[in-house]
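A single protein chain has been omitted; all remaining protein chains appear in their positions.
Every chain is named by a letter (A and B) in the order it is written, and numbering of its residues begins at 1.
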Amino acid sequence: MRLVLRGITKRFGSVVANDSISLTVEPGEIHCLLGENGAGKSTLMNVLYGLYKADEGEIELDGVVQHFSGPGDAMAAGIGMVHQHFMLIPVFTVAENVMLGNESTGFAGSLDVQAARARVTEISDRFGFHVKPDAVVEDLPVGVQQRVEIIKALSRDAELLVFDEPTAVLTPQETDELMDIMRQLREAGKAIVFITHKLREVREVADRITVVRHGRIVGEADPKASNAELASMMVGRPVELVVHKEEPTLGADALVVKDLRVVDAAGVTQVDGISFTIRAGEVLAVAGVQGNGQTELTEALLGLQDDVSGSIVLDGVELVGRSTRRILDSGVGFIPEDRQVDGLVPNFTIAENLMLNRSFKSPFVRNGSLRIGALREFAQKKLQEYDVRARDIDSLAGNLSGGNQQKVVVARELSRDLRLLVAAQPTRGVDVGSIEFIHKQIVATRDSGIPVLVVSTELDEVVALADRIMVLYRGQVVGIVPADTPRETLGLMMTGERPDDVKDVVA
Amino acid sequence: MSDADKPRPDEKPVDAGDTVTEERPQDAETTDDSRSRSLLREIASGNALAGVLAVVLAVLVGSVMIAATDETVRETAGYVTARPSDFFNAVWEAVSGAYNAMFRGAIFNNLVDDPARQWRPLTETLKYAGPLILGGLGVGIAFRAAMFNIGGRGQMIIGGGAAAWVGFRFEGLPTIIHLPLAIVVGMVFGALWGGIAGLLKARTGAHEVIVTIMLNYVGYYLVFWALTKDWLLATPGSVNPKSPPMQESAILPRVLGDQFNLHLGFVLALVAVGVVWWVINRSTLGYRIRAVGENPHAARASGINVGWIYTVVMLIAGALLGLAGVNQVLGTVTSGVSTDIDAGIGFDAITVALLGRSRPLGILAAGLLFGAFKAGGFTMQAQENISVDLVLVVQSLIVLFLAAPPLVRAIFRLPAQEAK
Partner (left out) sequence: MSTATDQPTPESGGLAPDTVVVPTKRSGSRKLPIILGVLAVGLAIVLLTAGRSGDTTFRLATDTDFAGLPDIVVPSAATAWLMIVVCLALTAEAVRRMLAHVAQPMWIPVGFAAAWMVGFLSWAAADGRILVVSLLGGAIALAVPLVFGALGGVLGERAGVVNIAIDGQLLLGAFAAAITASLTGSPWAGLVAAGLAGALVALVLGLFAITYFVDQVIVGVVLNVLVVGLTNFMFRQVLTPNAASLNSPDRFPRVPIPVLGEIPLVGPIFFRQTAVVYVLYVIVALVAWALYRTRWGLRVRAVGEHPKAADTVGIKVNRTRYRTILLAGAIAGLGGAYFSLVSVAGFNREMTGGAGYIALAAVIFGKWDPIRATLAALLFGFASNLQGVLSVLGSPVPSQFMLMLPYVITIFAVAGLVGRSRPPAADGVPYKQQ
């Protein structure tokens, strides 16, 4: 099926998310949409899928102009979508998920579950997916859940498949498998739109690349182009893919973690006997695919996990068993992986957010009452110091862009007296300008002699910031390796394999 | 819950880079009153107007109900085409009669000459407003921690029951000891009853809406049972489920002399407004309560003990509702406690808190308005034979209309909010 988008424009209030985008996707090709977070790729696909209504422009399939009033219409026209956040119902079985909205029924609307099972098995066998129709979705690994999404699309005879950032949650191995599936679908004559911001993946599978920036198409790129070329097209100026930093001035061992074990609320061991040390003035970066214990590791450091054993010693003080409040008081700074959830109160002003973890004792508190004047003065100063672009300190944090929100979090944490900084996904969903700013701040923190733990699922970020790299897989340390370890080796380690020639480095 | 399910307070479809986006829908704005928001802006954006219109709309519906159930109106409606003026006169008579009676009962009685008797209705309004304000504060402060306290009834009954026990059982104590003791005991028991819901939420995640609803009934039956036991609340030798009357030394004194029923309870309510205002807006505890209410995840990651805040808030809420119960038992109905001592205030308090937008000063205003409705409603029932339950209808309609400004705007064909 041939897709033509003509002059699609979509606005949210005064923000133009898609500005007159035109695009053609041929059957039997993998067409890659490359762009930064927030460039408008997902918005465009949601327009195509009938979730948003375009303000201008038209969608044409095989020469026929379409008018979608909802996803149902788009699906009926042969468009299938594999969403970034899976659109599966966790408590339903695979078969129920696949048939939903497309049910075959018998007497009085009763479900024909048998037919759905057969359909799942048939598609699963055809593409070698190994998906069981009666499995409950929430019990399946993410990679398999994604295949269920694909089956869902294929069971409706989709001819055009859209993959929206499909690799964010996959291991490198699962990513490879997904690439194979995409190629297989291409051979079967499907048209494929692949949305991503990861350069490597683009170069691996794309037949054509369209680069999107600030809601506009900035041009086509050659799949053989270099990373640097693609990146500068994506961002609109030459990008430094490396962070400039001096050799570390290492001090004494500051954070010593031994045999750390974390069991989550569901009884699953998420961190399984991790030991490592960070010295003063050093950045240890944790690499790994999302969901391999990084979240639980950082939360255990902050006292946010309940079932923790082993020991975490910061400057001679044991942190395990301490409350979050006492850990914060002992000088741990925390940039949480999801600022909207753990980092900010969106309905508080910038000023109020700046005292979030300082409501017990700080310059802003006296005898149980707030010192509003002192807080405002402080906020005014930080607003400038950290280049937070907001109307004033009374703006609500929730109204700021992702980058500015993150700057508020960074400002709050770095303006405390720190002995350790834990930065989880410090630049997720943040624009390139803010990324550079935040990276500089993290390096400056390290240079001031504070140990830093950075956790990131972006290998580029890990490599850019790390003095040493710790690779996690299924809650265990695969190895702690030098920052200049080849990417291929790191990628392999992220799948749990450990090449023989890799040597651990000790702090 | 897995990470993926965590609620994202504000998922924007686009991230517009470095620009400051103030695109959020208006209704997502905060209720924080520490922020200066100019009255002008509020009126300009049509909100104050929407509030006024909500009241107007509710009163209009009330008028229709009065007219539709009036005998004369229905008789004249039979020949409305022949003599429409009769019909409209009858409607006017019925509606204006009702609202006049309400005014005479709630604010100023122009049918009598004595100034004291003329202004007596206003003091009645204040008397009814006292427990409504206290209850509204109890529901409102829980709202600030994102907790919905539907347990006002139970907290009032338990608090009132405990205060009554102290109030009639201890004889011979001087007022200066007896009254404060009874008040404190009532507040403590109310606090404990509310605290159960907070503690259960903190420890087990039990939803406070369900727990407080259930505790209303448990509390009711508990006091009912206590009213059958001589060593608790029963009046010896009586089969009536009612306690003996309060001792003189435990009764809230009248503040304007004996010709007015207004008692110290209203003053306590005013003090509570001030204290709660300070706690919410100026204290660190209030800051933490608001943080937990707006985003418990971030609060927890910032070292705030979320479970403790849930418990403390429900203790405070329970104490305020306990005080509302005390207000009834030791002030308004001193002849003894029974299971209907809450007089519907536990649920009225929810509407008061909603109308007052959980802000202490708003609750004060809403409590006064609904107190006036109540005082006026009784007069309306007595003089015009229109059921006081009309007040309940108008009250809940105001809250419903206020909750959905787009609806009110649609009814009055006001421009949509988007155009700023």
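General observations
Quick note on the criterion: contacts are C-beta pairs under 8 Å (C-beta built on N, C-alpha and C of every residue); 3 or more make two chains touch, one makes a residue touch a chain.
No experiment lies behind these values; they were computed from the predicted model shown.
Note that of B:Ile213, B:Leu285 or B:Ala343, the residue touching the chain absent from this view is B:Ile213. Which of B:Phe189, B:Phe347 or B:Phe378 touches the hidden chain is settled by the complete complex: it is B:Phe347. Residue in contact with the omitted chain (choice from A:Asn37, A:Asn347 or A:Thr427): A:Asn347. Taking the complete complex into account, A:Asn46 is the one of A:Asn46, A:Thr196, A:Thr277 or A:Asn399 that touches the chain left out.
Seen from subunit B, the chain kept out of the figure touches residues 1, 5-7, 9, 13, 26-31, 42, 45, 47, 50, 65, 69, 143-148, 150, 200-207, 209-211, 213-218, 221-222, 224-225, 228, 290, 293-297, 299-300, 306-307, 347, 350-351, 354-355, 357-358, 386-387, 389-393, 395-397, 399-400, 402-407, 417. Not every partner is drawn; the one left out touches subunit A at residues 46, 49, 51-52, 70-73, 75-76, 81, 83, 86-92, 96, 99-103, 105, 108-111, 152, 265-267, 306-307, 347.
Assume only the chains that are shown with their structure count from here on.
Rounded to whole angstrom, the centroid-to-centroid distance between subunit A and subunit B, based on C-alpha atoms, equals 45 Å. On subunit B, the positions that touch subunit A within their shared complex are 3-4, 6-24, 28-30, 32, 34-35, 278, 282-285, 287-288, 290-291, 294-295, 297-305.
Looking at the complex, you find that subunit A touches subunit B at residues 12-15, 17, 37-38, 40, 42-43, 46, 52, 85, 214-215, 295, 302, 304, 323-329, 334, 336, 338, 340-349, 352, 355-357, 359-360, 365, 368-370, 372, 389-391, 394-396, 398-404, 429, 431, 433-434.
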